[in-house]
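Got a structure here, written out as structure tokens. Questions coming.
Excluded from the complex is one protein chain; the other protein chains are retained at their positions.
Each chain gets a letter, A and B, in the order it is written, and its residues are counted from 1.
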Amino acid sequence: MTLLELEGVTASYGPVQVLDGVSLRVPDNGAVGILGANGAGKTTTLRAISGTVRAGGRIVFDGKDIRGLRPDRVAALGIAHVPEGRGTLGDLTVRENLRVGAYLRKDAKGVAQDIDYCLDLFPNLQNRIRSNASALSGGEQQMLAVARAIMSKPRLLLLDEASLGLAPSTAKNVYDAIRRLRIESGIAMVVVEQNANLAFTLVDSATVLETGRNVLTGTSAELRGMDEIRRAYLGG
Amino acid sequence: MARVVEAPASSAASSFRRRPWVRRAGPLVLLVVLVALPLMLPEGANDTLARIGVFAVAVLGLNVVMGYTGQVSLGQIFFLGLGAYVTAYGVTNDWNIVLVFVLACLVPAVVGLVVALAAARLGGLAIAMVTIALPIVGVPLAKRLSDYTGGSQGLSARFTDAPEGTGLYDDQWQLYLVFLIGGTVFLLTRNLVRGRYGRAFAIVKGNENVASSMGISPYRYKVLAFTIASLIGGVSGFLYMVVVQYTSPETMSFGHSIELLVAMVIGGAASIVGSILGGAFYVVVPDLTNAIDPSLTALLQGALLLVVLFLLPGGLASLPRALTRGRRRSRAGRGPAAPPTTPSSTTGSGTAAEEPETERQGHA
């Protein structure tokens, strides 16, 4: 079953056309990568899905057309966006950040359990539970951002450059935890990543964007083998 | 109907202005008009023009700190009042008029400097929050210092009767004085905001962090802008005494301070022409609304300000540009042409604000 399908999605910032017909298919429990150079439209594709940028074309989630919905409505349908730059709530404590993540949920018991799960997934956050998010290190903030997204019990996670600005070992830790999350919860994912090698540890398939268009789509195994593509787009 | 006529005229005017001979002859024509006008207009019109000149200078000062440097000031009227009081006090004590003028500039400038040195430390909107106190403290202070200010009665000072031998009426002489002093202030300010300092002000307004990284101290330039604004406010206070010849605590009331800010925004922030339009707005609109219903004045001013902020954020001074842009857009046939309708609907209120000015001159 297809969970999310994008077809011919367009978007522009003012006069600048950023997306020029992007297509994407994410199956239930699947994880799809979006790769490409800077400015290819990766982040904008995620923003089109989450409703933070006005888009054309077709965006269907779970059989429902979600194009043009407000971001909070999209979130309510079960799509959690972890934005580039993390978007943690600086003046709130780690625990409060997690509670904000669970804003739409009514099951207090489940929320408490999920907070424990997040702290188990990201043990670094355990000691910082009472700290303001702004006091965390970059890696911890990224973990918190992912944890906050999980707290809404999403069916689809949009992950934007989770390794950006992190030391390689920290980035690997973050991705290890996300992979464990994927295995344990089966949340579907759309993963935008500059570091293709890191992305391939998580996703089953990927599409490569160039100036707002798909130029190449395939399974991770297929893409990993293509040396020239790798050199050209994947920076590896 | 007037809209249809006005729209093409404004674009014609802008291409007309670009021709080199117009640019050279323009100031000359303006000068001739300024010299001839007081001689030709009736007394009431001269008086209205002179008052517009006074408040245009006050608005100009506000524009330096707010329009060009982006620091909201709610205290500009205080400096006008201060300048007026210094002038009145000096004149009643028979000081040399040049000395009085210098003091009317310097005293407000120094007070402004002191206020700014403290307020600018807070950054952001704190200047607005501190300067709001100036008129509110200023009024009771003026009442209290009755030895110098005449208390609630205020002070009168006549020193601008037309000199013997000029053959001028008082109102003509006064208008010439306003043109001369006000014009000089406008010219100097225009040079200031177009020069090095103006660029620094604009950078501070745009982004203080960028300014800092370029070695421009936001603090220093905010203090400078505020001080200059206070000085110009002092000049407008002097001119106020030239024209009105009377000042009281009411001159610098909180309500007037707000009206001055409203006038600046409606005239056009960061615009020299906008300052003149703002002065006209300040003088003419209350006269008009008072004629209709005095209790409507505040309501209309508030509503007008909000309408302008919504539809024409650049104020009346940006109207020609907005119109050309709007027409260009509708000519290109892009979209449902929503923007073009907005500026033109403001044209109505714009002309309503300006045209009666000439009407009034006829009556008076």
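Throughout what follows, contacts are C-beta pairs under 8 Å (C-beta built on N, C-alpha and C of every residue); 3 or more make two chains touch, one makes a residue touch a chain.
The criterion applied here is as follows: contacts and distances are computed from a predicted model.
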| One chain isn't displayed here; going by UniProt, is it "Homoserine O-acetyltransferase", "DNA-directed DNA polymerase", "Branched-chain amino acid transport system permease protein" or "Cell division protein"? | "Branched-chain amino acid transport system permease protein"
| task | Would you list the chains present here that the left-out chain is in contact with? | result | A, B
| request: With the full complex in mind, choose from B:Leu39, B:Leu99 or B:Leu125 the residue touching the hidden chain. | output: B:Leu125
| said: If the hidden chain were put back, which residues of chain B would touch it? | reply: 66, 70-72, 74, 118, 121-126, 128-130, 132-133, 136-137, 140-141, 143-144, 208-209, 254-255, 258, 261-262, 265, 295-303, 305-306, 309-310, 313
| note | Against the hidden chain, chain A presents residues 50, 52, 70-72, 75-76, 80-83, 87-92, 96, 99-104, 148-149, 151-152
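In this section, only the chains that are shown with their structure count from here on.
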| note | chain A and chain B have mean C-alpha positions lying a whole-number Å distance apart equal to 53
